[in-house]
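Take a look at chain A:
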Amino acid sequence: MQRFLTSLGLRQPGPTITQQDRAILDLKHQRDRVKQYQKKIQVVLDREQEIAKQCLRAGQKDRALVALRRRKYQESILAKTDSQLENLEQLVSTIEFSLVQVAVMEGLKQGNDVLKEIHKELNIDNVEKLLDETREAQAYQREVDEALMSQMTADEEEAVQQELEELVRLTQPDVQVPTLPEAPIEEPVAQPGEIEPVEAERQPERTRVALPA
Partner candidate 1 sequence: MALRRRTLPSGFTLPSIHSLHPFFTHQTVPTTLAVQTEHWTRLILSYARHARLFTLGVEDADLKTGPWADILYNPEIARSVKPAHLESLIATLVAQGKAYYDPPKQTRTVLLLWRTLDEWAEVLFTWASDTGQLNTILTFYEIQEPELKSELSGIPTPLLRRAIQALIKSSRAQLIDGTEGGGVRIFASTR
Partner candidate 2 sequence: MLAWLQSVDGSIPPHALLVAEERLLATQNGVGLYDNGQKSPNHQQGTVHVTSHRLLYIDDARPELCSLALQLSTVAQSEYYNGFLTSSSKVELVLNSASTDDDDDDEGWTCAICAHENPRSLGQRRTHCALCGAVRPAKSTSAPAPANELQCTVCTFINVQGATSCEICGTPLPLPKPKSIPTQTNERQTMKISFRKGGDKAFYAVLKKALQAKAWKVTQTADLPRAEQGAGISGILNAVESNTSASTDSVASALKDLEALTAQAKSMVALASTLSAKLQQQSAQSSLSSSPSSRSSTPLSSSTPTPDATSFIQRSLYNMGLTLSEGPVVQSSDSNSSGDERRYLDELAAEVGGLLSDGLMGGRGMVGLDEIWCAWNRARGVALLAPETFIAALQKAITGRGLGLGMRTLKSGLIVLHEPRLSHASFCARLLSSTPPPFSGTVEDTQVWHTPLDVAAREDVAVALAAQLLQAAEDDGLLWRDVEPFGGVRWTRNVLKDWTWDGD
C-alpha cells in the first residue's frame, strides 16, 4: 500500500518526518547561508586586493591604502563568520550525534528485549533435567553393553586374543628397526671436572625424585 502510494507520488517513503528533522534542516539552512555569505566576502576581498594593486600601479598610494584597509575589515568579518560557522556546525554535529546515540539506545533496548524473550525460553531446571536424563541414558547403555559382553565364553575370548596378536605381528614388520648410534669401543676417560657436578646433580635429583608423589 505504502509502495503503491509512493509510486503514485502521494506519499513519501521512509520514516515519518519529525519535528526534530525539521529543526535540523533549518539549522543546516543557516549554515548554508553563512557559507554563502563567506563566499561573498571572499569575492569582495579579492576584488579589493585587485583594486589595491591597480592603484599602486597607478601610483595612488592613499587609495591603495584605503582599499587595503577595506580588505582588512572584510577579513575580520570573515574571521567572525568563521567562528559562527564553527558554532553552527558544532551544534549540527552534536545534534546528529545525539540522534545517533538515541538510535543506538533504541537498538540496545531492542536487543535487550529480544534477549529477554530468548531467556524466557531457556529455563535452568529444564536444562538440568535434560542433562540428568542424558546421563541415565548413557549409564543404561553401558550396562547393556556389559551384559552383552558376559555372554562370550573363555575360548572365544582366547581366539579373539590370538587374532589380535596376529594383526599386531602383521603390522610390526612395517616398523623399521631404528638405527642406533655406534657403541663406544674404548672405555671412556672421565674428566675430573665433570664428575663432581654430576654427583652434585644426582643428589638433588634424588631429592627431587623423592618429592613428587
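Everything that follows uses one rule, which is that a residue touches a chain if its C-beta (ideal position, glycine included) is under 8 Å from a C-beta of that chain, and two chains touch if they have at least 3 such contacts; residues count from 1.
If you want to know what made the cut, all candidates are chains of the complex that A comes from, given by their letters.
Note that this is a predicted model, so its numbers are computed, not measured.
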item	value
Candidate number, among 1 or 2, whose chain touches chain A in this complex	1
Contact set on chain A toward candidate 1 in their complex	3, 6-7, 9, 12-14, 17, 21-22, 24-26, 28-30, 32, 35-36, 96
